[in-house]
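Read through the structure below, which is laid out as structure tokens, and then see the notes.
For this depiction, one protein chain was excluded, whereas all remaining protein chains were kept in their positions.
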Amino acid sequence: MSNEFNGVEGFEERVADSFARQAALASIGASLTSVQAGRVEILLPHNEAFTQQHGFMNAGILSTVIDSACGYAAYSLMPPEAAVLTVEFKVNLLRPAAGKSFTAVGLVKKAGRTLTVTDGELYSDTDKLIANMSATMMTILERTGLQG
Amino acid sequence: MSNEFNGVEGFEERVADSFARQAALASIGASLTSVQAGRVEILLPHNEAFTQQHGFMNAGILSTVIDSACGYAAYSLMPPEAAVLTVEFKVNLLRPAAGKSFTAVGLVKKAGRTLTVTDGELYSDTDKLIANMSATMMTILERTGLQG
Amino acid sequence: MSNEFNGVEGFEERVADSFARQAALASIGASLTSVQAGRVEILLPHNEAFTQQHGFMNAGILSTVIDSACGYAAYSLMPPEAAVLTVEFKVNLLRPAAGKSFTAVGLVKKAGRTLTVTDGELYSDTDKLIANMSATMMTILERTGLQG
Partner (left out) sequence: MSNEFNGVEGFEERVADSFARQAALASIGASLTSVQAGRVEILLPHNEAFTQQHGFMNAGILSTVIDSACGYAAYSLMPPEAAVLTVEFKVNLLRPAAGKSFTAVGLVKKAGRTLTVTDGELYSDTDKLIANMSATMMTILERTGLQG
């Protein structure tokens, strides 16, 4: 999937830099595990502090990592001076998030000048598909002070 | 909107109990500020620990509180023995989440025996609409150990 | 709702012109019944030729009119030289589409330079809410030959 895309030189570092500036991702314990052009993976260990009322990881917290994987997959194809913003996403929760850890995969389906459409999936450590996402990302250029 | 619905006796307490069992909501600093039949409000103060790369509150974290407001709006109309699960939600991010605090409002649009469709909105403390959500919730009955 | 928006002079005519050029809308029997700045209504009579397997109007056909109401609500606020395209929409089907006719209402929630976020609803002639939609529309400028 990712092979059809060409990242702009230095994209791995730009993705890692932007990821590192997201306090939310550090706070929930997420880490960046793979960055390719148009494809990004994020790992989220199970964390008691972010569970819902039945003891599974909260759906919104799961969405946070899938959205980030999708956003950075899109960002990997953007010009160096761009910033990325989420326009919208839709997530289906397929199974309770039972597992020791979860891997979110974000993939670019169509990269446009302004909008990039992505798909995301979240798997448990036992390879169960927990959730899938469809998300639209926007390339922001020439907005003072906004980068990454 | 909420006036057309009748909550089952004790729904305010059941919503508060379930909310209190969500570690994720406590961890991000969210609190329950209003519970009516078919309408729930949640307050989220700005929190540096949950910002994205530009310093605004992370979209997934915002989704967490809107999803919860929608879920509890649906739960307020369910039988006492039921549990509520999110089937899916879609969120549009309309403006950067600038503000000292944010209020998520969840409203039931259609309550069914199995599925309940809800709308959610997130406003800043200066009354700007930051995000809106469309979410489907499911009533879970007779599943051992699952309640709230 | 619509009062907060200002349409650009002549928007009613531009919406009507574009609507008239949509063969699909004529083919399913839809007509434009109200055009305000940021709010558009479309009427769809029940039509046996566009039913699904249980005799109700097909969900995709209903989506066609709600999407058009949303798209023209957005278009009513765009510059005269712009074209409007649907980026994405999500629709929840709340009840079987039983009725003699259906009214789709599209409302702008947030109008931006490039993207406009809208909400849509579809009511039966007996005032039942049949479906609701959340849709993102895009302003297209400077693309040769694309208008309306």
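Going in written order, the chains are labelled A, B and C, and every chain counts its residues from 1.
What we mean here is this: contacts are C-beta pairs under 8 Å (C-beta built on N, C-alpha and C of every residue); 3 or more make two chains touch, one makes a residue touch a chain.
Please read all numbers here as calculations on a predicted model, not as lab measurements.
One chain is not displayed; in the complete assembly it touches the shown chains A, B, C.
Within the complete assembly, B:Glu88 is the residue of B:Asp67, B:Glu88 or B:Asp119 that touches the hidden chain. In the full complex, chain B makes contact with the omitted chain through residues 87-88, 90, 114-115, 117, 134, 136, 138. Although one chain is not displayed, chain C still touches it through residues 18-19, 21-25, 27, 48-54, 57-61, 63-65, 67-68, 83, 85-93, 146, 148. Where chain A meets the omitted chain, the residues involved are 90, 92, 94-95, 109-110, 117, 119, 129, 132, 134, 136.
Keep this in mind: only the chains that are shown with their structure count from here on.
Of all residue numbers used at the contact between chain B and chain C, over half are used by both chains, marking a mostly same-residue interface. The greatest centre-to-centre gap from chain A, using C-alpha centroids, is found for C. Mean C-alpha positions place chain A and chain C at a centre distance of 32 Å. Centre to centre, using the average C-alpha position, chain A and chain B are separated by 23 Å. Once the centre of each chain is set as its mean CA position, chain B and chain C turn out to be 28 Å apart. Chain C has residues 90, 117, 134, 136 in contact with two or more other chains.
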